[in-house]
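Showing chain A:
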Amino acid sequence: MEIFGVPGALLGSQLLVGLINGSFYAILSLGLAIIFGLLNIINFSHGAQYMMGAFVAWIALNKLGVNYWVALLFAPIVIGALGVVIERTMLRKLYKLDHLYGLLLTFGLALIFEGVFRDQYGISGQSYPVPELLQGGVNIGFMFLPIYRAWVVVAALTVCFATWFIIEKTKLGAYLRAGTENPQMVQALGINVPLLITFTYGFGVALAAFAGVLAAPIYQVSPLMGSNLIIVVFAVVVIGGMGSIMGSILTGLGLGLIEGLTRVFYPEASAVVVFVIMVIVLLVRPAGLFGKA
Partner candidate 1 sequence: MAGETPLSEYILETRGLTKEFKGFVAVSGVDLKVEKGHIHALIGPNGAGKTTVFNLLTKFLPPTSGSILFEGRDITREAPALTARRGMVRSFQISATFPNLTVRENVRIGLQRKLGTEFHFWRSVKSLNVLDDEAMALLEAVDLTQFADTVTAEMPYGRKRALEIATTLALDPTMLLLDEPTQGMGNEDIARVVELIRKVSAKRSILMVEHNLSVVANLCDRITVLTHGSVLAEGSYAEVSKNPKVLEAYVGSDDMSDAHH
Partner candidate 2 sequence: QISDNTVKVGVLTDMSGTYSDLAGAGAVLATEMAIADFIAEAKPAFKVEMVSADHQNKADIASNKAREWFEREGVDTATELVTTSTALAVMKVAKEMNRVALMSGPASTPITNEQCNDVTVHYTYDTYALANGTAKAVTQQGGDTWFFLTADYAFGQALEKDSSAVVIANGGKVLGSVRHPFPAADFSSFLLQAQASGAKIIGLANAGADTTNAIKQAAEFGITPKQSLAGLLMFISDVHSLGLQATQGMYLTTGFYWDLDDDTRAWSKRFFEKQKRMPTMVQAGQYSSVLHYLRAVQATGTDEAGKVMAHMKATPIKDFFGKNGRIREDGRMVHDMYLAQVKTPAESKYPWDYYNIRQTIPAEEAFQPLAQSRCPLVKK
């Protein structure tokens, strides 16, 4: 079977690969969406925090002998804690101001993080082995699916939907959503909003670090691994609708698929296709696919 001259099996495998990439987009854009939605901060250092997640895993493995599974928990905690410090010492001062300042501050932080890691570890990056349990792959008929990639999809989707559930369906989530709008009033109702916000930022950052650990065995762990990703992830968040949790998850997955298809039909354009989609979406639906106008 062929579709536009492309064998069906190849198309199938491309879609699957697209889904895998989509999982990364989903989990990264989810973190961004949470931070934007609840703090009104455009977290430009998200890419750097993703990178640091991967590096923490690498350092843990090579310097401390900590294995992948522990790192999967450990790295988000470490980087999340760093996020908490950043929020407490810096971001806190910016909430009343325009988004622009949050964006600039986190941009500056990204420069610092990337610069320091580059200086310490060079640019070419480090290899992180696939954990033993997940090595190899299975032949699923139309393609060879590395087990590790299958794991990535499962892990990412689980985390995404758990997060969505917490924010949309629990009381804690309701506080968060209300706190986004009018923190003073939520405080007046007796809720410790500053703590909530700190926790939220830490959590968003931890999500980035989690994605970083997931990515470590696939990509080279390198200081710039996040800097090119970040702009695409922004686009995902915008297409989904800023601040919409489900929007960013679904859009992340969907864009992964579309990008995968572009790589077959017009590979040169695969880097730009998400922006084309973004323009079209925003022209038709000004607040993004899932955003509230």
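Selection rule: all candidates are chains of the complex that A comes from, given by their letters.
Brief remarks follow.
Convention: a residue touches a chain if its C-beta (ideal position, glycine included) is under 8 Å from a C-beta of that chain, and two chains touch if they have at least 3 such contacts; residues count from 1.
Predicted, not measured: the structure shown is a model, and the values here were computed from it.
With chain A as reference and 1 or 2 as options, the touching candidate in the complex turns out to be 2. The touching residues of chain A, when paired with candidate 2 in their complex, are 7, 9-10, 13-14, 17-18, 20-21, 115, 118, 122-127, 129-130, 137, 143-144, 146, 148-149, 217-220, 222, 224-225, 228-229, 260, 263-264, 267-272.
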